[in-house]
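Every protein chain of the complex appears in place save one, which is left out.
Presenting subunit A:
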Amino acid sequence: MRILRAATVTATVTALAVVAAGCGGGTSFDDGGSDDSPGTLTYWASNQGPNVEADKKILGPELRKFERQTGIKVKLEVIPWPELLNRILAATTSGQGPDVLNIGNTWSASLQATGALLPWDRKNLDAIGGRDRFLAPALEATGAAGKDPAAVPLYSLAYALYYNKRMFQEAGISKPPATWDELVADGKRISKDGKWGLGAEGGQLTNNIHQAFALGKQHGADFFDRTGKPTFTSDGAVAAVKQYIDFMAKDKIIAPGNAEYGQNQSLRDFATGRTAMVLWQAAATTFAADGMKPGDWGVAPVPVPSGTPGTGRQINSMLAGINIAVFKNTRNLQGARKFVKFMTSDTEQRLLNKTYGSIPPVKAAQQDPAFNRKDTRVLRETLIRSAAPLPQIAEESQFETSVGTAVKDLFADAAAGHPVTTASVKARLAKAQQQMAQ
(Lines give C-alpha, C1' and ligand atoms only; values in the text may rest on other atoms or scores of the structure.)
Protein backbone atom coordinates (compact mmCIF):
# COMPACT_ATOMS: atom_id res chain seq x y z
CA MET A 1 0.00 0.00 0.00
CA ARG A 2 3.08 2.16 -0.27
CA ILE A 3 1.72 4.01 -3.28
CA LEU A 4 -1.48 4.94 -1.67
CA ARG A 5 0.50 6.16 1.26
CA ALA A 6 2.71 8.24 -0.98
CA ALA A 7 -0.26 9.76 -2.70
CA THR A 8 -1.95 10.63 0.52
CA VAL A 9 1.11 11.79 2.42
CA THR A 10 0.32 15.39 1.61
CA ALA A 11 -3.23 14.76 2.66
CA THR A 12 -2.11 13.47 6.05
CA VAL A 13 0.15 16.42 6.62
CA THR A 14 -2.66 18.74 5.66
CA ALA A 15 -5.21 16.98 7.81
CA LEU A 16 -2.93 17.07 10.83
CA ALA A 17 -1.98 20.65 10.19
CA VAL A 18 -5.60 21.68 9.88
CA VAL A 19 -6.39 19.99 13.20
CA ALA A 20 -3.35 21.51 14.85
CA ALA A 21 -3.88 25.01 13.60
CA GLY A 22 -7.58 24.88 14.27
CA CYS A 23 -8.45 26.50 10.99
CA GLY A 24 -10.29 25.24 7.93
CA GLY A 25 -9.03 24.34 4.47
CA GLY A 26 -5.92 26.48 4.24
CA THR A 27 -7.69 29.79 4.66
CA SER A 28 -4.64 31.06 6.50
CA PHE A 29 -3.16 32.34 3.26
CA ASP A 30 -5.90 34.89 2.84
CA ASP A 31 -4.82 36.77 5.92
CA GLY A 32 -1.49 37.86 4.47
CA GLY A 33 1.40 38.22 6.85
CA SER A 34 1.29 39.34 10.43
CA ASP A 35 3.85 40.24 13.04
CA ASP A 36 2.89 37.91 15.86
CA SER A 37 6.39 36.65 16.52
CA PRO A 38 8.88 39.39 15.69
CA GLY A 39 11.81 37.74 17.48
CA THR A 40 12.55 34.79 15.18
CA LEU A 41 12.54 33.73 11.55
CA THR A 42 12.95 30.38 9.88
CA TYR A 43 14.95 30.33 6.66
CA TRP A 44 15.10 27.48 4.15
CA ALA A 45 18.28 27.92 2.16
CA SER A 46 18.94 25.95 -1.01
CA ASN A 47 22.16 23.96 -1.15
CA GLN A 48 24.61 26.27 -2.95
CA GLY A 49 27.98 25.08 -1.69
CA PRO A 50 29.68 21.69 -2.10
CA ASN A 51 27.43 20.27 0.65
CA VAL A 52 24.89 21.19 3.29
CA GLU A 53 27.51 21.54 6.02
CA ALA A 54 29.51 24.00 3.94
CA ASP A 55 26.42 26.13 3.47
CA LYS A 56 25.78 26.20 7.19
CA LYS A 57 29.34 27.33 7.75
CA ILE A 58 29.06 30.04 5.11
CA LEU A 59 25.65 31.36 6.14
CA GLY A 60 26.04 30.98 9.93
CA PRO A 61 28.21 34.09 10.53
CA GLU A 62 26.01 36.19 8.25
CA LEU A 63 22.87 35.19 10.13
CA ARG A 64 24.55 36.12 13.40
CA LYS A 65 25.46 39.46 11.87
CA PHE A 66 21.78 39.94 11.03
CA GLU A 67 20.82 39.05 14.58
CA ARG A 68 23.23 41.62 15.99
CA GLN A 69 21.80 44.29 13.69
CA THR A 70 18.12 43.59 14.23
CA GLY A 71 17.77 41.36 17.28
CA ILE A 72 15.98 38.78 15.11
CA LYS A 73 17.20 35.22 15.45
CA VAL A 74 17.21 33.20 12.21
CA LYS A 75 16.73 29.45 12.34
CA LEU A 76 18.52 28.06 9.30
CA GLU A 77 17.74 24.88 7.42
CA VAL A 78 19.72 24.03 4.29
CA ILE A 79 17.71 21.82 1.95
CA PRO A 80 19.28 19.73 -0.84
CA TRP A 81 17.96 20.44 -4.32
CA PRO A 82 16.21 17.12 -4.96
CA GLU A 83 14.05 17.72 -1.86
CA LEU A 84 13.45 21.43 -2.08
CA LEU A 85 10.46 21.56 -4.41
CA ASN A 86 8.60 18.78 -2.61
CA ARG A 87 9.25 20.44 0.73
CA ILE A 88 7.89 23.71 -0.60
CA LEU A 89 4.83 21.90 -1.98
CA ALA A 90 4.17 20.22 1.36
CA ALA A 91 4.58 23.56 3.14
CA THR A 92 2.17 25.12 0.68
CA THR A 93 -0.55 22.52 1.21
CA SER A 94 -0.19 22.52 4.98
CA GLY A 95 0.35 26.25 5.40
CA GLN A 96 3.20 25.36 7.76
CA GLY A 97 6.20 26.70 5.94
CA PRO A 98 9.27 28.73 6.80
CA ASP A 99 9.12 32.52 6.89
CA VAL A 100 11.76 33.04 4.23
CA LEU A 101 12.97 30.55 1.62
CA ASN A 102 15.10 30.10 -1.47
CA ILE A 103 13.54 28.94 -4.72
CA GLY A 104 15.07 28.04 -8.05
CA ASN A 105 14.25 31.04 -10.22
CA THR A 106 12.70 28.85 -12.92
CA TRP A 107 10.00 27.82 -10.42
CA SER A 108 8.94 31.41 -9.74
CA ALA A 109 5.79 31.42 -11.85
CA SER A 110 4.78 27.88 -10.80
CA LEU A 111 5.05 28.75 -7.13
CA GLN A 112 3.48 32.15 -7.71
CA ALA A 113 0.42 30.33 -9.05
CA THR A 114 -0.05 28.49 -5.76
CA GLY A 115 -0.67 31.83 -4.06
CA ALA A 116 1.54 30.85 -1.14
CA LEU A 117 4.29 33.43 -1.69
CA LEU A 118 4.20 37.08 -0.70
CA PRO A 119 3.86 39.29 -3.79
CA TRP A 120 6.61 41.89 -4.02
CA ASP A 121 4.45 44.86 -4.82
CA ARG A 122 5.79 48.39 -4.93
CA LYS A 123 5.57 48.83 -1.19
CA ASN A 124 7.46 45.63 -0.43
CA LEU A 125 10.09 46.30 -3.09
CA ASP A 126 10.59 49.85 -1.83
CA ALA A 127 11.23 48.42 1.62
CA ILE A 128 14.31 46.67 0.22
CA GLY A 129 15.57 49.58 -1.85
CA GLY A 130 13.38 49.43 -4.94
CA ARG A 131 13.27 47.62 -8.27
CA ASP A 132 16.09 49.53 -9.85
CA ARG A 133 18.76 48.01 -7.64
CA PHE A 134 18.34 44.70 -9.48
CA LEU A 135 19.50 43.55 -12.88
CA ALA A 136 16.49 43.73 -15.21
CA PRO A 137 16.84 40.19 -16.72
CA ALA A 138 17.11 38.70 -13.21
CA LEU A 139 13.86 40.40 -12.24
CA GLU A 140 12.18 38.79 -15.23
CA ALA A 141 12.68 35.41 -13.57
CA THR A 142 10.65 36.28 -10.48
CA GLY A 143 7.16 35.47 -11.72
CA ALA A 144 4.77 35.76 -14.63
CA ALA A 145 4.91 38.89 -16.77
CA GLY A 146 2.53 41.61 -15.65
CA LYS A 147 2.30 40.32 -12.09
CA ASP A 148 4.10 41.50 -8.98
CA PRO A 149 7.26 39.43 -8.49
CA ALA A 150 6.78 36.36 -6.28
CA ALA A 151 10.41 36.53 -5.15
CA VAL A 152 13.55 38.64 -5.29
CA PRO A 153 16.75 37.62 -7.14
CA LEU A 154 19.53 36.50 -4.81
CA TYR A 155 22.25 34.68 -6.75
CA SER A 156 22.41 34.81 -10.56
CA LEU A 157 24.05 32.39 -12.94
CA ALA A 158 24.41 31.80 -16.64
CA TYR A 159 25.93 29.18 -18.88
CA ALA A 160 29.42 29.45 -20.34
CA LEU A 161 31.63 27.22 -22.46
CA TYR A 162 34.49 25.74 -20.43
CA TYR A 163 37.37 24.30 -22.43
CA ASN A 164 40.51 22.38 -21.61
CA LYS A 165 43.45 24.48 -22.82
CA ARG A 166 45.94 21.62 -23.11
CA MET A 167 43.57 19.42 -25.09
CA PHE A 168 42.88 22.34 -27.43
CA GLN A 169 46.59 22.93 -27.87
CA GLU A 170 47.29 19.26 -28.59
CA ALA A 171 44.61 19.30 -31.29
CA GLY A 172 46.14 22.44 -32.76
CA ILE A 173 43.20 24.69 -31.90
CA SER A 174 44.20 28.22 -30.95
CA LYS A 175 40.97 29.77 -29.66
CA PRO A 176 37.64 28.58 -28.28
CA PRO A 177 34.77 28.19 -30.76
CA ALA A 178 32.37 31.11 -31.11
CA THR A 179 29.84 29.45 -33.43
CA TRP A 180 28.27 26.00 -33.32
CA ASP A 181 29.94 25.10 -36.64
CA GLU A 182 33.30 25.88 -35.10
CA LEU A 183 32.39 23.89 -32.00
CA VAL A 184 31.51 20.84 -34.08
CA ALA A 185 34.67 21.19 -36.18
CA ASP A 186 36.86 21.54 -33.07
CA GLY A 187 35.01 18.69 -31.40
CA LYS A 188 35.66 16.40 -34.34
CA ARG A 189 39.38 17.14 -34.27
CA ILE A 190 39.52 16.23 -30.59
CA SER A 191 37.17 13.22 -30.55
CA LYS A 192 39.49 10.25 -30.99
CA ASP A 193 41.56 7.81 -28.95
CA GLY A 194 39.05 7.75 -26.10
CA LYS A 195 38.87 11.53 -25.94
CA TRP A 196 35.73 13.48 -26.71
CA GLY A 197 34.92 17.02 -27.79
CA LEU A 198 31.89 17.89 -25.68
CA GLY A 199 30.32 16.62 -22.47
CA ALA A 200 26.59 16.33 -21.71
CA GLU A 201 24.37 15.24 -18.82
CA GLY A 202 21.81 13.26 -20.80
CA GLY A 203 20.01 11.96 -17.73
CA GLN A 204 19.65 15.33 -16.01
CA LEU A 205 16.25 16.66 -17.00
CA THR A 206 16.84 20.26 -15.95
CA ASN A 207 20.16 20.50 -17.77
CA ASN A 208 18.52 19.07 -20.89
CA ILE A 209 15.87 21.76 -20.70
CA HIS A 210 18.40 24.55 -20.24
CA GLN A 211 20.36 23.53 -23.34
CA ALA A 212 17.23 22.94 -25.42
CA PHE A 213 15.83 26.31 -24.36
CA ALA A 214 18.93 28.34 -25.32
CA LEU A 215 19.22 26.53 -28.66
CA GLY A 216 15.49 27.01 -29.14
CA LYS A 217 15.90 30.77 -28.79
CA GLN A 218 18.54 30.64 -31.50
CA HIS A 219 16.08 28.86 -33.77
CA GLY A 220 13.39 31.41 -32.95
CA ALA A 221 11.38 28.99 -30.82
CA ASP A 222 9.96 29.64 -27.36
CA PHE A 223 8.33 26.28 -26.52
CA PHE A 224 5.19 28.27 -25.59
CA ASP A 225 3.07 30.73 -27.54
CA ARG A 226 1.84 34.09 -26.29
CA THR A 227 -1.21 32.57 -24.64
CA GLY A 228 0.92 30.08 -22.75
CA LYS A 229 0.04 27.06 -24.93
CA PRO A 230 2.92 24.61 -25.47
CA THR A 231 4.43 24.66 -28.97
CA PHE A 232 7.00 21.90 -28.52
CA THR A 233 6.60 20.62 -32.06
CA SER A 234 7.27 23.93 -33.80
CA ASP A 235 9.99 23.70 -36.44
CA GLY A 236 12.35 25.78 -34.31
CA ALA A 237 11.90 23.65 -31.19
CA VAL A 238 12.39 20.42 -33.13
CA ALA A 239 15.48 21.81 -34.88
CA ALA A 240 16.94 22.97 -31.54
CA VAL A 241 16.50 19.62 -29.81
CA LYS A 242 17.78 17.76 -32.87
CA GLN A 243 20.86 19.98 -33.02
CA TYR A 244 21.66 19.15 -29.39
CA ILE A 245 21.12 15.39 -29.80
CA ASP A 246 23.07 15.43 -33.09
CA PHE A 247 26.26 16.37 -31.22
CA MET A 248 26.11 12.72 -30.14
CA ALA A 249 24.07 11.09 -32.92
CA LYS A 250 25.52 12.70 -36.05
CA ASP A 251 28.60 14.77 -35.20
CA LYS A 252 29.81 12.17 -32.67
CA ILE A 253 31.56 14.69 -30.46
CA ILE A 254 29.73 13.58 -27.30
CA ALA A 255 30.57 10.15 -25.88
CA PRO A 256 27.55 7.78 -25.98
CA GLY A 257 28.06 7.04 -22.29
CA ASN A 258 27.04 10.62 -21.49
CA ALA A 259 23.46 9.60 -22.27
CA GLU A 260 23.15 8.13 -18.78
CA TYR A 261 25.04 10.87 -16.94
CA GLY A 262 22.96 12.65 -14.35
CA GLN A 263 25.25 13.27 -11.38
CA ASN A 264 27.62 15.78 -12.98
CA GLN A 265 29.90 13.00 -14.24
CA SER A 266 30.61 15.13 -17.31
CA LEU A 267 32.46 17.60 -15.09
CA ARG A 268 34.68 14.84 -13.80
CA ASP A 269 35.40 13.71 -17.36
CA PHE A 270 36.37 17.29 -18.13
CA ALA A 271 38.63 17.57 -15.10
CA THR A 272 40.36 14.29 -15.91
CA GLY A 273 41.04 15.28 -19.51
CA ARG A 274 38.60 12.88 -21.20
CA THR A 275 36.32 15.62 -22.50
CA ALA A 276 37.55 18.93 -23.90
CA MET A 277 34.44 21.13 -23.47
CA VAL A 278 31.39 21.43 -21.27
CA LEU A 279 28.51 23.89 -21.24
CA TRP A 280 27.97 24.71 -17.58
CA GLN A 281 26.99 27.31 -15.01
CA ALA A 282 29.89 28.42 -12.78
CA ALA A 283 31.95 25.24 -12.76
CA ALA A 284 35.19 26.73 -11.38
CA THR A 285 34.88 25.41 -7.82
CA THR A 286 34.00 21.91 -9.02
CA PHE A 287 37.02 21.80 -11.34
CA ALA A 288 39.27 22.96 -8.50
CA ALA A 289 37.82 20.24 -6.26
CA ASP A 290 38.65 17.68 -8.95
CA GLY A 291 42.28 18.80 -8.98
CA MET A 292 42.39 21.25 -11.90
CA LYS A 293 44.43 24.42 -11.66
CA PRO A 294 42.78 27.68 -12.74
CA GLY A 295 45.18 27.96 -15.68
CA ASP A 296 44.21 24.54 -17.06
CA TRP A 297 40.87 25.63 -18.40
CA GLY A 298 39.45 28.62 -20.23
CA VAL A 299 35.99 30.18 -20.34
CA ALA A 300 34.16 31.53 -23.36
CA PRO A 301 30.56 32.49 -24.11
CA VAL A 302 28.33 29.61 -25.23
CA PRO A 303 28.45 29.59 -29.06
CA VAL A 304 25.74 31.26 -31.11
CA PRO A 305 25.09 30.89 -34.86
CA SER A 306 26.72 34.21 -35.76
CA GLY A 307 29.51 34.18 -33.19
CA THR A 308 28.34 37.30 -31.37
CA PRO A 309 26.04 36.72 -28.38
CA GLY A 310 23.25 39.24 -27.94
CA THR A 311 19.48 39.42 -27.90
CA GLY A 312 16.83 37.53 -29.85
CA ARG A 313 18.37 34.73 -31.90
CA GLN A 314 21.75 35.40 -30.31
CA ILE A 315 20.57 34.35 -26.84
CA ASN A 316 23.04 31.74 -25.57
CA SER A 317 21.96 30.91 -22.06
CA MET A 318 18.93 30.48 -19.90
CA LEU A 319 18.96 32.87 -16.99
CA ALA A 320 19.79 30.70 -14.04
CA GLY A 321 19.78 31.57 -10.40
CA ILE A 322 18.22 31.50 -7.00
CA ASN A 323 15.50 33.79 -5.72
CA ILE A 324 14.57 34.59 -2.15
CA ALA A 325 10.88 34.52 -1.28
CA VAL A 326 8.67 35.10 1.74
CA PHE A 327 5.81 32.78 2.71
CA LYS A 328 2.65 34.82 2.61
CA ASN A 329 1.39 33.53 5.95
CA THR A 330 4.59 34.38 7.81
CA ARG A 331 4.04 35.47 11.39
CA ASN A 332 6.88 37.94 11.12
CA LEU A 333 6.36 39.98 7.98
CA GLN A 334 8.44 42.93 9.14
CA GLY A 335 11.33 40.69 10.08
CA ALA A 336 11.07 38.71 6.85
CA ARG A 337 11.30 41.89 4.79
CA LYS A 338 14.26 43.04 6.87
CA PHE A 339 15.97 39.73 6.26
CA VAL A 340 15.43 39.92 2.50
CA LYS A 341 16.79 43.47 2.60
CA PHE A 342 19.83 42.22 4.49
CA MET A 343 20.47 39.34 2.09
CA THR A 344 20.14 41.62 -0.94
CA SER A 345 22.26 44.40 0.55
CA ASP A 346 25.39 45.36 -1.40
CA THR A 347 27.73 43.93 1.26
CA GLU A 348 26.03 40.54 1.60
CA GLN A 349 25.57 40.27 -2.16
CA ARG A 350 29.28 40.79 -2.76
CA LEU A 351 30.27 38.41 -0.03
CA LEU A 352 27.85 35.53 -0.69
CA ASN A 353 28.07 35.58 -4.48
CA LYS A 354 31.86 35.66 -4.28
CA THR A 355 31.81 32.61 -2.01
CA TYR A 356 29.36 30.66 -4.16
CA GLY A 357 30.86 31.62 -7.52
CA SER A 358 27.61 33.21 -8.70
CA ILE A 359 26.98 36.75 -9.92
CA PRO A 360 25.11 39.32 -7.81
CA PRO A 361 21.76 40.30 -9.36
CA VAL A 362 22.22 43.57 -7.44
CA LYS A 363 23.91 45.95 -9.85
CA ALA A 364 25.96 47.88 -7.29
CA ALA A 365 27.51 44.69 -5.95
CA GLN A 366 28.77 43.66 -9.39
CA GLN A 367 31.46 46.31 -9.33
CA ASP A 368 33.60 44.15 -7.04
CA PRO A 369 36.78 42.95 -8.83
CA ALA A 370 35.86 39.36 -7.94
CA PHE A 371 33.19 39.54 -10.63
CA ASN A 372 35.66 40.74 -13.21
CA ARG A 373 37.89 37.65 -13.34
CA LYS A 374 37.94 35.92 -16.70
CA ASP A 375 35.34 33.28 -15.77
CA THR A 376 33.03 35.52 -13.79
CA ARG A 377 33.30 38.22 -16.45
CA VAL A 378 31.95 35.86 -19.11
CA LEU A 379 29.08 34.83 -16.82
CA ARG A 380 28.32 38.45 -15.91
CA GLU A 381 28.34 39.64 -19.50
CA THR A 382 26.14 36.72 -20.56
CA LEU A 383 23.70 37.61 -17.80
CA ILE A 384 23.50 41.23 -18.84
CA ARG A 385 23.56 40.74 -22.58
CA SER A 386 22.41 37.35 -23.80
CA ALA A 387 20.58 35.32 -21.15
CA ALA A 388 16.82 34.84 -21.14
CA PRO A 389 14.60 33.44 -18.39
CA LEU A 390 12.81 30.15 -19.00
CA PRO A 391 9.11 30.60 -19.81
CA GLN A 392 7.59 32.19 -16.71
CA ILE A 393 4.38 30.18 -16.72
CA ALA A 394 2.58 28.21 -14.07
CA GLU A 395 3.29 24.90 -15.83
CA GLU A 396 7.06 25.44 -15.88
CA SER A 397 7.83 22.42 -13.74
CA GLN A 398 5.77 20.14 -16.02
CA PHE A 399 7.69 21.61 -18.95
CA GLU A 400 11.00 20.72 -17.33
CA THR A 401 9.90 17.16 -16.76
CA SER A 402 8.17 16.45 -20.04
CA VAL A 403 10.66 18.02 -22.46
CA GLY A 404 13.62 17.08 -20.24
CA THR A 405 12.48 13.45 -20.43
CA ALA A 406 12.02 13.67 -24.20
CA VAL A 407 15.62 14.85 -24.57
CA LYS A 408 16.80 12.10 -22.22
CA ASP A 409 14.97 9.46 -24.28
CA LEU A 410 16.42 10.88 -27.50
CA PHE A 411 19.93 10.71 -26.05
CA ALA A 412 19.23 7.09 -25.14
CA ASP A 413 18.20 6.45 -28.76
CA ALA A 414 21.35 8.12 -30.05
CA ALA A 415 23.58 6.22 -27.62
CA ALA A 416 22.06 2.91 -28.64
CA GLY A 417 22.72 3.74 -32.29
CA HIS A 418 19.06 4.16 -33.23
CA PRO A 419 18.61 6.83 -35.90
CA VAL A 420 17.59 10.26 -34.63
CA THR A 421 15.62 12.06 -37.33
CA THR A 422 13.51 15.19 -37.48
CA ALA A 423 10.49 12.89 -37.41
CA SER A 424 11.64 10.94 -34.36
CA VAL A 425 12.48 14.15 -32.49
CA LYS A 426 9.10 15.57 -33.39
CA ALA A 427 7.34 12.41 -32.21
CA ARG A 428 9.02 12.52 -28.79
CA LEU A 429 8.21 16.21 -28.40
CA ALA A 430 4.62 15.63 -29.51
CA LYS A 431 4.25 13.06 -26.75
CA ALA A 432 5.71 15.52 -24.23
CA GLN A 433 3.29 18.18 -25.40
CA GLN A 434 0.29 15.88 -25.08
CA GLN A 435 1.31 15.05 -21.53
CA MET A 436 1.29 18.76 -20.69
CA ALA A 437 -2.30 19.06 -21.84
CA GLN A 438 -3.82 16.42 -19.57
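Throughout what follows, contacts are C-beta pairs under 8 Å (C-beta built on N, C-alpha and C of every residue); 3 or more make two chains touch, one makes a residue touch a chain; residues count from 1.
Simple rule for what comes next: contacts and distances are computed from a predicted model.
**Student:** The hidden chain: which UniProt name fits, "histidine kinase", "Sugar ABC transporter permease", "NADH dehydrogenase" or "TIGR03915 family putative DNA repair protein"?
**Tutor:** The chain we cannot see is recorded in UniProt as "Sugar ABC transporter permease".
**Student:** Using the document's definition of touch, tell me which of A:133, A:338, A:380 or A:408 contacts the absent chain.
**Tutor:** Once the missing chain is taken into account, the touching residue is A:408.
**Student:** If the hidden chain were put back, which of A:52, A:113, A:288 or A:370 would touch it?
**Tutor:** Residue touching the absent chain, from the options given: A:113.
**Student:** Decide which residue listed in A:59, A:205 or A:221 touches the omitted chain of the complex.
**Tutor:** Considering the complete complex, A:205 is the one touching the chain left out.
**Student:** Tell me, which residues in subunit A touch the chain that this view leaves out?
**Tutor:** Against the left-out chain, subunit A lists 1-12, 14-16, 24-27, 29, 86, 89, 92-93, 95, 110-111, 113-116, 203, 205, 255-257, 259-260, 262, 394, 397-398, 401-402, 404-405, 408-409, 412, 415-416, 431, 434-435, 438.
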